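Note that one protein chain of the assembly has been removed; the remaining protein chains are unaltered in position.
Entry: chain A
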């Protein structure tokens, strides 16, 4: 079977996507859940342990508190309460913490420190899996056993005000609720007023048991201007006032004889020094937890708060309200809350917690007997029984008290061991699916590598010996072998693997495909082997003369792939790309210098040695006549003399651009806190500068893009870019020159839709031109124009989606593309492979220039709402993905435009380009999958490596789409005679 390089590349990428999808499914397992589909009930409570056969009392422990108010302040960092800013702004809270009857702790949140998984952790006590982050956009109802459900079933009345994530997670759970959306991140007063406005009336009423308030303002302030912003202080003062109000009202309602009330102050996660969250740095995971109730002892002074896990709150609240602990909770009771109760009750509480944890442990680990904690719990339970026997006999001596304390200690240790054993379990992987996925993608990568000589040959066609592979005996043997392995694994693993749960037909076709691929690989390898051994002289003689640039491109690609093994290099991947890009520019600069100065020197010195690139001169002259339509001299009106200087200046200008862009968006982890131009531009006092910059950038974008477009597209583009500006003005990012100060900030839906119309219009014109060139293939210019119009439509869409301070990034991107194409790639005769690698590197660098990182937190979700009234899933996901991968996409698209406009290249350039693109994407993706599997027990697997894996998968998907586009373009070219 002979296929062209581009078809081959897209096929490989599509299969690779399937393999990666399977791998991801195995890598991100469903978090551990007990297999019972029911939820814990009061009647399931175990009896109090008691040695002997005396009638057993199954007394359910009585609740400790009457009413509970939970004040959850989003992104409340630990030092906002316990640190100096707490001292300054949260004076009342600090007073209560230091002098009042309260307990305060630092609660450690787990990564990912994003709101929804944290709410889940707070209510279920379990640690939600990483994949919950991806679901964060569109959270469905929480079906797991949780504290809210338990409270509702027990007949408690719950009121909720705040972030509407809760309302979506717990539909029909609240007696009364008012959800505020965290849609407008720029709003930090209205969101909180929406919560507080209900407070007075609610506090006066007496018909509720649990009140939950989730304040979003602080988080929004963090996202806008970081934790040290001047806005934080007033916000904390406001929160302190609210706490004071609630506390006063609770104290006033405290009556003799009835149970005391409880006020809980907590945060769902902290915020990093830049004000974002999602990772696992100290300021992001440390949140305060303050429990205030008259039931507690009064504090004598400031004590350093102890640390505990965030999940510990759920079981504590459950037992303190007399509810069952939710099933999947891995939390431990907070001993301080229960220390005022009798020893018998305390033991009972810890026994219940231990019983629940041991049940979960028994359910989720096959060899739970070997766990230390389980054994310790058994021992503690036994001694608890003995203690109870003595207690029931009326023994009240000092000995009994000491013994009871010993039992308590045993329980605490057992709880600790079991809880940590359960938390460890969270990194349990579906290895079988992962391995199958990995085998798939490794096979595809080997296929790509083996096909390299053919794919990059002058014909750009790959001969796949599929038929001979399918007809060979080993193929059938392999099919049989794989099938039997599959059956063996699935029967022994007990059906916990995803791959085993797939339908049989699908699995079988995968097996057939994989065996066929393996046979093909072997055939290709044997075919390759003799040719390689026959002509070693030729390959080592002429083909191995790598230029410095080739060496750099090779070393860079390999080096980058290797660097993914270190967590720091993953976090700081942008540094790798910036570094490589700089070196690339310098290498290109050296090439340019060689070209122009060598020529000059040979003129000066006569012929002391032959020119560097002897073939180039002749080729250049012939090609410049051929491509006079596309030559820069004609296009930009540059004379041949100044062309040399422009060519020399190009790498330097590119370098300067890169340096500027680098300081526009500070990204990564280690240096993310450093001030950058983006923050400076976004602050309110520099709005004028930002507006001017946007105008300049938009004009530059217009000038750079319009050159190859038809007149209609030019006008549409101009109007579209105007629309972009008015959209930014409407949203309040930039100033309108004739704008009145009192103009209200709107969502800019109308303006954005106005731009969308032009985007679609331009794309349509481009597609029409492309189709026309496909049907009546007379003019290559038509196709090139069509491509360029598609490209300019994309540029317009990116201009709309990029934040205002990122518009210079787009302008620089276009600028660099233009000058590099005009003066470097064409003039220096880089071949398609080299050009593709350079485009790929630029694309990667621009991915980070626009402010992305390998952390989920930097994905700009607000893009998904541009021009939409409310959240609509499909366009929101598309827009978010598009704007996140705008850099690589624009460069890949430019590659298509460039390669197909180079007519002297012949028809194979596109095929070579798409093959190189596929290879460049596959190498890091496959290597990363293998690396991540090897590092699956690494400390940073959840916070650093997993997000990067998602990024890699997404990037491969995007590249596959680009490659399909390549194939389409290549196809209609090759279909022509």
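A few points about this structure:
Definition applied: a contact is a pair of C-beta atoms (placed from the backbone, for glycine too) under 8 Å apart; a residue touches a chain by one contact, two chains touch by 3 or more; residues count from 1.
In this section, contacts and distances are computed from a predicted model.
Considering only "Nucleolar GTP-binding protein 1", "ubiquitinyl hydrolase 1", "MAGE domain-containing protein" or "Phosphatidylinositol-glycan biosynthesis class F protein", the record for the omitted chain gives "Phosphatidylinositol-glycan biosynthesis class F protein", by its UniProt protein name. For the chain left out of this panel, the touching residue among A:251, A:502, A:586 or A:735 is A:586.
Per the touch definition above, the residue from A:575, A:650 or A:822 contacting the chain not shown is A:575. In the complete complex, the hidden chain is touched by one of A:169, A:658, A:799 or A:879, namely A:658.
Taking the complete complex into account, residues 566-569, 571-572, 575, 578-579, 582-583, 586, 593-594, 597-598, 601, 604, 608-609, 612, 655-656, 658-659, 662-663, 668, 670 of chain A touch the chain not shown.
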